[in-house]
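For this depiction, one protein chain was excluded, whereas all remaining protein chains were kept in their positions.
Let's turn to chain A:
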Amino acid sequence: MKTPTQKLPEPPRWARNLLHWYCRPDLLEDLEGDMNEYFERNLKTKGIRRARWIYILDALKFFRPYTVRKPEFLNLLIHWLMLGSYFKTSRRSLVRNKLFSAINIIGLAVSMSVGLLVIAFLTDLFSYDLFHEKRHRIYRIVTKTEGDDKRTMDLASTSLKAGYKIRETFPGIEEVSLIRRGFYSDAKVSDETIIPLEATWADPSFLKIFTFPMLKGNPATALKEPYSLVVTEKTALKLFGKTEALGKTVRFDTTNYTVTGVLKDIPKLSHIRFEALISLASMLGQKADSDGGILDWGNIYQNYVYLTLPETANLQTVQANLDKLSATENKQLEHQKITLSLQPMDKIIFGGRLSNEIGVNFPKPVAWVLIGLALVVILSACFNYTNLSIARSMRRSREVGIRKIVGALKNHVLGQFMAESVIISVMALIFSFVLFLILRTQFMALAPQLSDLVTLDLSPRLILYFLLLAVVVGLAAGFLPALFFSRIQAVQVLKDASSLKVFRHINLRKALIVIQYTFSLMFITTTLIGYKQYRGFLSFDLGFTTENILNIRMQGNKSTLLKKELAQIPAVNQIATSRMITSLGSIYGTQLKYKTKSVHDSAMVWLNFVDENYIPLHHHRFLAGTNFKNRPTSGNETEVIVNEQVLKRFHIVDRNPADAIGKQVMLDNKPLTIVGVLKDFHYGTMDHKIEPTVFRYSSEEPGGYLNVGIKSEDYPAALSGIEAAWQKIDKIHPLKATFYDDQIEEAYKQFEVMVKVIGFITFLAICIASMGLFGMVVFMTETRLKEISIRKVLGATESGLIFHLSKGFLLLLLISTLVALPVTYIFFDQYVLTKFEYHQPIGVSELIISVLVVMALAFLLIGSQTLKAARSNPAKVLKSE
């Protein structure tokens, strides 16, 4: 039962406020009364929820021309007239409080420069592929493949067969283009000029779908005939110099190609990039492809299919047709299921992780993280502004009081202070723009991938975004102070300025400081944890040695030839051959079949082709068996070396690895005998588990690497010797040799970049938070100087005073520590590090160090100011009253 004294439920506050906001004052009272009356009535008959709901609906429905308040032009006019005065007073107050103005402007400038960088970065990403005229109608076919073991892989590539089927059998598709990647060859223009060239095979539809303007040649026929070559302007210059390229012949290997077109250079912000195009017909003509079955349904790794749909196309129908196609074609496949889907072109750049991506792309979560980081830093600077302005409001309250007495309304004052903060943030924008220009070069230098991805060039649109950011930041920073000032009671402040309740908003300000410090602590902990993980990746025991090993890319040359040359260099002690370099992220897999009387098993294993020197050079540990004994020069291999995981996966032996020696497995339909079992080692990167891996024998790998063990400490001499040896073998391609350790570092480059970026943001966040704290401490000691003096006169000690003054701030820091550390710990422990199979534990030391760094800085700031205040001479302070 309700008692009469109990407060009756009220209509929703916001709906009422909305009504107050839009309704004409002369209609408001009656209207609100009517709605209240209905509300009370509905409360009894329909219950509280319906009553509130009806009230809200009514409040919205009464928004009609006759009830809406007319904009007060007078008000706007007054604002306009008063602008000069606002400028003048703002400038004066800026100059008067130099410290606080500096904190505000520097803080805003620094934080906004990060914002500018993020805006420029994202603007570039969103500008990708905008130059294609049909961009809204272009789609790509992407592939999902699922093996027997339920492992799925998402690919940006697909099969040529899918492309042909879509073109031939699908209704309602405008144009289909097939592309194939992987043409690397030396272009022989004349006897003297031989230039390595990377090209993409494409069919004639390619130039119809994409807008790559052709300067010379006929776009409709350029890619039609076999052995046609279409080059970009840049490539034409490289190949033929200033002479006319069209119609020239270029020799690749043994075949002559004719240049049938010259394209305008590809814009930087294009996800498809190429030096030259070769007609797809030329490839299909060469039957001598080693893989065979280029047109097989399962050949999904090198080809791309793009298509344009008409404006009115129904995507569901196309998808249904794709599903149907997959269902029929999958019947031919034994261990694989392939599904196709459409990906709109504007989704490609943020398309997520697809293997075999044709060009660049950028993970969406990272974009969000970037936005989040910038936002946090900017908000932190806004907090400083809010905090300091409200704290300093005493000085300006008299100005506001006088303004109000001469007739300023609440919203005039509100407008004035909002305008002031916008002016300040626009001033800060000028500084931050300079900072942005400096930051930009630093940022681009972080990783070569970044300068490949974006240009960060200025454009009018970008400048507009920058200005917009400044205005938004100004409004956000100035809103609370402006609200505070607009509510000042004129009479009260003019009678006694100190009666102003500056400290009424103390909780708000405390909360803002806590938030700032929480974020600072979270950032610094993240940086430290990230750095430790990164170091951990680099120094991780991979299960083999990578020290002093130089990997040389063969670029099509004979391993045996180079080996012979290198063997004569004294600094070289061991030379091995391998098809690929493990542990850097690239993988190479094949099916392994294991058959006994009872078992019939087959699964994917990772694979590397190596020679007999590879295992000793890398110090792989044998658990059983030996190195390769049969060393055929070509193809007739009979042996395989496996790791422990293979034995486990196929249940070849239960315990003793030695029992596995002599067992036979099938790889690519070749029976191979296990001759050695290696201790598990890392084939992939740290985010993958160790999986079944095998080594097969191959002494000649023109597409692979030479692994050279270098014994001397004198690297430059060794390197120049190798360089000279390379020159003898290959005069066209420059030597590509990298130390294994450097390659590993390169493979984890993204983490280094991430640590650097977050580290920089941390630095900014701490600086801004510290500046804010400093401002608050200065203000607090200034206002409490008299109190301090009296305390001193009454006998307080310096240390007692310092403690008394700083304990409030210390409490805030303590709260933020208690929030930040557990949150960061849980975040990393539960979410981030679980993504990595092998990672370092989160140490207590990182947490403690981060707290110490932040605290030490805060103590220094608080301590210096409180000490100054505590040491002031009470006689002087009290005399001035």
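In this section, a residue touches a chain if its C-beta (ideal position, glycine included) is under 8 Å from a C-beta of that chain, and two chains touch if they have at least 3 such contacts; residues count from 1.
Note that in this section contacts and distances are computed from a predicted model.
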Protein name, per the UniProt record, of whichever chain is missing from view ("C-type cytochrome", "ABC-type transporter, permease protein", "PadR family transcriptional regulator" or "Anti-sigma factor"): "PadR family transcriptional regulator"
Touching the absent chain when the full complex is considered, from A:64, A:98, A:353 or A:600: A:64
Among A:22, A:38, A:350 or A:479, residue touching the chain not depicted: A:38
Interface with the undisplayed chain - residues on chain A: 27, 29-38, 40, 58, 61-62, 64, 66
